[in-house]
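Each remark here refers to the structure printed beneath this line.
Missing here is one protein chain; the remaining ones are kept as they sit in the complex.
Up next, chain A:
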Amino acid sequence: MPGTVQSIERAAAILRMLAGGPGRLGLSEISRSLELAKGTTHGILRTLQGVGFVEQDRVSGQYQLGASLLHLGTSYLDTNELRSRSINWADPLAVRSGEAVRIGTVLDGQVLIVHHVFRPDDTFQTLDVGALLPLHATALGKVLIAYRTGLTTTELAAYTRKTLIKPRELAMALEHVRECGWAADVEELTPGQAAIAAPIRGYGGLVIGAIGVSGPVERICDSRYAPRPRLVTSVRDAARAISREMGAARR
């Protein structure tokens, strides 16, 4: 059996203490009870607070279980918060790529568009926020399912001749996404349209969303239908900047 990680054991002990106690607990109480140095205990509490598992009362400074522990099974990220914290990095991506930018998360087996920046050419466009797109036929969706085990789409509907409808094809494409760190769809949802997307990560590297650009296939791809490397780099840079903003470690 591989060795256990001591700090995780200690974190679990703190969570059990907070869950078992009658109310809030102070730092000294916790460190005394677990016979841990105050500095160590404080470090663990701060980390647990950072990921939302523990909350600190502003007045007394005491600790209690965080609200997000109750929602562990459901989505922990508020989509409006994701938009709010991405907005500064989605705009520059639209300028650098010259294309429309969308940010998506998973909702009920589909991609939910949570943010949309118009293609910067001042033509009439309408906001897509709130729209739902298929996971397997979009670059955003492929990124989202590539990093989520157990999330399988039951039926792979065909939108164009190029949509990946065989589970084996899709599995291979997702493997490729994990290897490269980005995804593309070339005329897989709409003929003549293509897209590139990359993952947005939160604490601990968890993938919490995807950001991508989309537009006419001749602008997104080169003459051999391969996504343009310059665009891929811009999309991945923006995804990394948002990930940093969302608390992911630099990678």
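Here is the rule we use: contacts are C-beta pairs under 8 Å (C-beta built on N, C-alpha and C of every residue); 3 or more make two chains touch, one makes a residue touch a chain; residues count from 1.
In the analysis below, contacts and distances are computed from a predicted model.
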item: Undepicted complex member, UniProt protein name, chosen from "Formate dehydrogenase, gamma subunit", "Phosphate transport system permease protein PstA", "Glycerol kinase" or "PDGLE domain-containing protein"; value: "Glycerol kinase"
item: Contact with the hidden chain (one of A:116, A:136, A:201 or A:236); value: A:116
item: Candidates A:19, A:37, A:67 or A:172 - the one touching the absent chain; value: A:67
item: From A:8, A:37, A:87 or A:172, residue that would touch the chain that is not displayed; value: A:87
item: Contacts of chain A with the absent chain, listed as residue ranges; value: 67, 78-81, 83-85, 87-89, 91-92, 94-96, 116-118, 120-122, 125-127, 129
